[in-house]
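Every protein chain except one is present and positioned as in the full complex.
Every chain is named by a letter (A and B) in the order it is written, and numbering of its residues begins at 1.
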Amino acid sequence: MNQINDRSRDIGAFVPAPDDDMIICRCEEITKGEIRKAVHDGMFTLTEIRRYLRTGMGLCQGQTCAKLVKGIVARELNISPAQLEPATSRVPMRPIEMHVLANEGKEDE
Amino acid sequence: MKRYDLIIVGAGPSGLSAAVEAAKRGLKTVVFDENEKPGGQLFKQIHKFFGSKEHKAKIRGFVIGEQLLKEADEAGVEVVLNATVIGLYQDKEVVVRIGEAVHHYKGDAVIIATGASENMVTFEGWTLPGVIGAGAAQTMMNLHGVKPGNKVLMLGSGNVGLVVSFQLLQCGCEVVALVDAAPKVGGYGVHAAKVARTGVPFYLSHTIVKAEGEECVTGVTIAEVDSHFRFIPGTEKHFDVDTICLAVGLSPMSQLLKMAGCEMEDNPKRGGQVPVCDEYGRTSLAGVFVAGDVSGIEEASSAMIEGRMAGIAAAEYLGYMDKEEMDRNLADLDQALDGLRQGMFAPKNRGKDIETTDEGIPVSKNLLKHGFVADEEIERFPGVTHAKGIHPVMECTQNIPCNPCQDACPKHCIRIGSNITALPAVEEGSECVGCGMCVASCSGQAIFLVDETYEEGYASITIPYEFLPLPVVGEKGDALGRDGSRVCEAQIIGVKSIPAFDKTNLLTMKVPAEYAMRARFYKKG
Partner (left out) sequence: MENRIAEHPILGVPEKGRKVTFTYNDRQVEGYEGEPIAAALKAAGLMVHRYTKKEHKPRGIFCAIGRCTDCVMVVDGKPNIRTCVTPLKEGMKVQTQYGVSGKPFEEQ
């Protein structure tokens, strides 16, 4: 079993910090404190954090905050950021209106 | 589904270079780019590039961009702009948004050349209007002709932070400070020195405490940090600024590769999440290649070579050439890339403390701490000598891959040798005629012409000058030292701007003889 995902691992209690109200995900306005708390709520992977808080799920699709969130989660878990699997990459890579996504271009175009 | 031999994502330096090589060999090639214009970041680069002739040294970035576009056009490369690639699948299906529709293309080979995105740091007030990325500043001033701000603080002393600070000065902004949490300047010393000598103070081991303002930035507070990057109370400094510019590194934009299922690794030496690939950009998926910053953060010069390599490797993969021909084609490129990856700033030296140059000379501590070589340190470098009459003084103090000065001198006064990272030295017995070609050719603006016996009691100093308004002959002002502070009065006795200098004007100023080795910039009085 992947040690990082071992939820029985004791990471200690959540300790409030002075910069907990700092915005990390600019689009969805998620703070550092919320991300740190989420880890203590049991969200050990970036995919879980993303689903739980919507970090990186806003208009910019994590362009700005992905690395920041990774750093915060890693520090909370007391591991190196490199050990954290990045969140899933999938279509669409860029924000796109639903009517465009649903509009298949013609073959000859 | 429309089919291409080769689909390239990204029309920046590496993508276009790859396209040129592939199209020249008959591959039906298309390049998709989400931007309105091709060229990626090259058109925002207005400084002269480093390297050697084969790396297009001493040519400004945007001119290299123009050359590359012309080459792509001549090779018959199809570039589709405003085309956003939103997905890449394992079977090399590329999903592209063009206009109001989504299109699917199949590439027999795919080269991902998406480049990098800017890293950010957080501090109180970092979401305020007026806090911008260094890339945003470059885009505004160099593409759109709009000043990013009037009073700017730059965070980051890597090459991006240094180069963009200089560009801000060039377009008339005031740079109040250059700040970096690291204890040492991260970028080339010559880039730092040309910023420092205009009077911009460097604050190493400092970072931003907060950006101030309600609706937009009106000020900034910085403070010193200890070795664990914690603020040291009582060291706060305030500046009135309207803009805070962040240049804190780049990360490869590799999400498409991850989506396609390429084997990835987190490699801090390459800047983060990168695909596992060989030296020619082959990833773990057959037919999927990478080139440029997406496979590891480097300079545009190396990205262009990597692009050419990937284009050639793709041609071989599709059977447009055999392995023998490929190896022949790659040999020169191997050598060119290897040449760029030498010296103190080579990827292999990242994070290392380098105490002496290859020549065994102790590096300037002051340069790393304050952005300029101290007066008492400068004379130990081989380019800095005294002579009767006019002679070049080359304040090039770090081993970086660059040698245009050697070729520029018609009298062969400057010697670097075959190893392009060696420090330039004055060739003994050579005779300088004061033409100034070396001054204008130095991408780092680190060469000066000095005549210590210009007139009884006076010396003349010729400096590179890329600012407006251009001083006029006869005017008087201040000569500034390497640290940007006033050293003495100076009178302009020459202003030379010829096409061969490529917009680097040569100012000659007269200063009292005792300041010949100290005065290095001019400011109108």
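The rule is simple: a contact is a pair of C-beta atoms (placed from the backbone, for glycine too) under 8 Å apart; a residue touches a chain by one contact, two chains touch by 3 or more.
The structure presented is a predicted model; accordingly, all values stated were derived computationally and were not measured.
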Exercise. Pick from B:31, B:85 or B:141: which residue touches the chain that isn't shown?
Worked result: B:141
Exercise. Which is it among A:59, A:82 or A:102 that touches the chain not included here?
Worked result: A:59
Seminar exercise, completed: subunit A positions in touch with the non-displayed chain are 23, 26-27, 29, 58-60, 63-64, 95
Exercise. Given the full complex, what residues of subunit B touch the hidden partner chain?
Worked result: 34-36, 46, 60, 62, 117-118, 127-133, 135-137, 139-142, 144-148, 150, 170-172, 214-216, 466-468, 503
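The rule we apply is simple: only the chains that are shown with their structure count from here on.
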Exercise. Could you state the distance in Å from the CA-based centre of subunit A to that of subunit B?
Worked result: 32
Problem set entry | subunit A residues touching subunit B - in the complex, by the definition given at the top | 19, 22-24, 26, 32, 63-64, 67-68, 81-82, 86, 89-94, 96, 99-101, 103-107, 109
Exercise. Given the complex with subunit A, which residues does subunit B contribute to the contact?
Worked result: 1-2, 34, 84-87, 95, 97-98, 100-104, 117, 119-120, 122-124, 126-127, 251, 255-256, 258-259, 264, 266, 268, 272-273
